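Note that one protein chain of the assembly has been removed; the remaining protein chains are unaltered in position.
For chain A:
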Amino acid sequence: MALDPTCPKVKNLLLLDSEGKRIAVKYYSPEWSTVNSQANYEKSVWGKTSRTNARGEAEIVMFDDVLVVYKCLGDLMFYVTGGQDENELILYAVLQAFYESVSILLRQQVDKKTVLENLDLVLLAVDEIIDRGLVLETEPQVVASRVSMRGADGDVPVVEQTFSQAFASAREQIARSLLK
């Protein structure tokens, strides 16, 4: 018996650089069981998306029975792949969780160099968002705090943030959205 077919599923998360090379990827679906098939898939995804402008809003493309939502940030491309019949907006929510949690963890310094220097954080973020294809968490703040193991060493857990902390965080986010 396989997974319940009604459950939303993610086929893979990809983080590629500006030349389409792999930085961090995670495949959850047996379709790409070999390294070659993964490389081919990444190549074709990149070929179909690299010329589009996904800097402002996340973009979407459908090909070969998959839906791919993607977003370009700095010199990086974030991709989330789902099945053809998946709700596009669920994939979009996962994509948002992916790139926003990485942004938070890297303090908005999202470029290839910083990502490579902090690859552990990116890999952990991927692990916190998707568990073997199932959506585990889509709230970027929550993902980021889990990645940094807040609360594990006597830190204040997110849910119990003080008002001033919450306010500071909100202020920063507003500032960020204005600067976009």
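In this text, a contact is a pair of C-beta atoms (placed from the backbone, for glycine too) under 8 Å apart; a residue touches a chain by one contact, two chains touch by 3 or more; residues count from 1.
Operating definition for what follows: contacts and distances are computed from a predicted model.
Missing chain, UniProt name from the options "UBC core domain-containing protein", "Trm112p-like protein", "Actin-related protein 2/3 complex subunit" or "Coatomer subunit gamma": "Coatomer subunit gamma". With the whole complex as reference, residues 1-4, 6-8, 17, 21-22, 24-26, 34-35, 38-39, 48, 52-53, 57-64, 69, 87-93, 104-105, 107-109, 113-114, 116-121, 123-124, 127, 131-132, 134-138, 141, 144-153, 155, 157-158, 161, 165-166, 168-169, 172-173 of chain A touch the missing chain.
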